[in-house]
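Removed: one protein chain of the complex. Kept in place: all other protein chains.
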Amino acid sequence: MSNTKIYFQDRSIVTPGDLIAEGDFQVPWSPYFYRIENKYYASVTGLFTIKEGNIFEVIPLEGPHYYPRVGDTVIGLIEDVEIYGWVVDIKSFYSAYLPALSLLGRPVTPGEDLRRYLTIGDYVLAKVETFDRTINPILTVKGKGLGRIASGTVIDISPVKVPRVIGKNKSMLEVLTSETGCEVIVGQNGRILIRCASSAQEDALTEAINVIQAESHTKGLTERIRKLLREKLGGSKNDASAETKANT
Amino acid sequence: MMQVQKPRLILENGLRVDGRKPDELRPIRIELGVLKNADGSAIFEMGNTKVIAAVYGPKEMHPRHLALPDKASLRVRYHMAPFSTDERKNPAPSRREIELSKVIREALEATVLVDLFPRTVIDVFMEVLQADAGTRLVSLMAASMALADAGIPMKDLIAGVAVGKADGVLVLDINEPEDMWGEADMPVAMLPSLGQVVLLQLNGNMTPQEFRQALDLVQKGISIIYNIEKEALRNRYAEYKEE
Partner (left out) sequence: MSVTPPNENIVPLIKKDSILASLERGVRIDGRKLGEYRPISITLGYIKKAEGSALVKIGDTMVLAGVKLEEGEPFEDMPNQGNLIVNVELLPLAYETFEPGPPDENAIEIARVVDRSLRDSKAVDLSRLVIIPGKKVWNVWVDVYVFDYGGNVLDVCTLASVAALYNTRLPKVEVEGENVKIIKEEKTDITPIVQPVVTVTVGKIGKYLIVDPNITEESILDAKVSFSYTREGRIVGMQKGVNGSLTLQEIDAMENLARTASQILFDELKKYINL
C-alpha cells in the first residue's frame, strides 16, 4: 500500500497549479486536474471534494463552455441549415450537427427545404448521440419530448453550474418546480427551458437560478432557495397540472 | 525627446527613485471578470502599469485547414493603447508589439492544456492601458488570470517579474527610469508550482554571477506575486465562505 497524501480539505477552493494529492490513486480522468508522475495538480479554479475510498474530484467553478458527453440532453440553437441537416450551437467548443434523418424519420427528399422544420434561431431539445476527439458532436431528436421548442423562455447559465441546479437526487430541481409551479427542463449544456403561468413566477425562478450560480459552492443552498422563492411568491405552489420534467 | 543627463537611480540612502528598496515590488492589484462578453477577463496592475486581458474560447477554428488536429491553437495579441504612454503611440502594430505577442504566446502555450481541445482556437487579447515598465510581464499575468477566469485548464498560473541593474545594483520590478537608464533589464516568468521558466529575455548586459543573483531575486518576487494571484482567485468565493 503506497503512501497517499491529500493536501486539501474536503470542500476547499483550489486554483490552477495547486498540488492537491500525491501517491497512487485510482481516480477517473478529469480535465480539471492533471498528473505528473505521482503528483496531482489542479488545472482550474474549483471545489475540491473527497469521496469514500480516497476518490477526489475537482468541480470547476468557472466555465462558459460545455464538454459534450454522449447521452446528455441539451438545448441547442440552430445556427445554419444545410442540405442534410442542421448546424447547432450547443455552447460547446464545437458546433453540433443534427442530421435531418433524425427529425424526419426518413432520408431527405432532394430539393427539400429543411427550414420548414427547423430554421435559424429555433431552439431544439436533443440528445448527444456521438462525440469523440476527431468529429464534432452529432445530435438526435429521436425520443420522447425531443424536437423543436415552440414556446417558453430559455435561460443561459454556465454549464458547470448545471449539477447544482439539479441537485443531489434532483432535490434542487424539486424545490424550483414545486415552489414556482413552473415547468423546468434543464439542458446539460447550460440552457434551461422554463414555462410559467405568470411573469411573477418566471421572474422569481430566474432570480433563484442566478443565486444558485453565484453561490453554487456553498452549503445549505437548497433551503435558502426554497426560502427565497417562498418570500417572492408567498407559499408552496403545488400546481397539479404543472409537470416536472427533469433530464439527467 | 529631450536630451537629459542620466539621473541617479539609486539614491544616497540606498533607496530607488520611487522610494523602494532594491528587492521591493510595486503594489499589485488584480480584478477578475471585468468584461461581459469575453469568456474570461482580468485587469492586472503593478505600480502604474495597467493591462486588461480578454480570452475567447476554446472555439472551433476557422478556416478549418489552419486548425491543429490534435490540440488547440492560440491567437495572442499584445497591444498598447495610444494613450498608454507619455507620447501618443500610433495604434498600428509596432515591431516590438509583434515580438512580444510571440513571446507571450509561447509562454501561454507552455501552461494551457491545449491537448484537451483539438481543432479549436483560444484567443487572448491584451491591451496595455498604462505603460510604466514591465508591460510584457503584466500583460502575460493578466492573460493568465483571464484564462483562469474563463475556466480553461492550465498547468499553473504564470507569475513574472523583471530584474534590472541600476547604478550597478540589482533591482527587482524595474520602474520606467530604471528601464530607460539602467544597465540591464531581465524579464522572467515562471510556473511557480512546477518551477518551470516560461519567459526569459535580457536587454542589456550582466556577468554570469549577476545572472544567478538576479534569478534568486526573481524567484523571491515571483513567489510573492503568485500568492497574490491565488488569493485573487480564491477571494471570489470568500464572501460565501461556509461555516
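Observations
Note that the chains take the letters A and B in the order they are written out, and that residue 1 is the start of every chain.
Keep this in mind: a contact is a pair of C-beta atoms (placed from the backbone, for glycine too) under 8 Å apart; a residue touches a chain by one contact, two chains touch by 3 or more.
Since we're looking at a predicted model, the values are computed, not measured.
Of the options A:Glu57, A:Asp89, A:Glu112 or A:Glu215, the residue whose C-beta touches the omitted chain is A:Asp89. In the complete complex, the hidden chain is touched by one of B:Leu9, B:Leu32 or B:Ile52, namely B:Ile52.
By the touch definition given at the top, chain B reaches the unshown chain through residues 35-38, 41, 48, 50, 52-54, 56, 59, 77, 79, 81-88, 91-92, 123, 125, 127, 129-132. For chain A, the list of residues touching the undisplayed chain reads 77, 79, 89, 119-123, 149, 151-154.
Please note the rule applied: only the chains that are shown with their structure count from here on.
Taken together, the chain B residues at the contact with chain A in this complex read 39-40, 57-60, 70, 113, 116-120, 148-157, 191-194, 230, 233-234, 236-237, 240, 242-243.
Interface of chain A with chain B (complex): residues 11, 13, 15-19, 31-32, 34, 36, 41, 43-45, 60-65, 93-95, 133-134, 136, 160, 214-215, 217-219.
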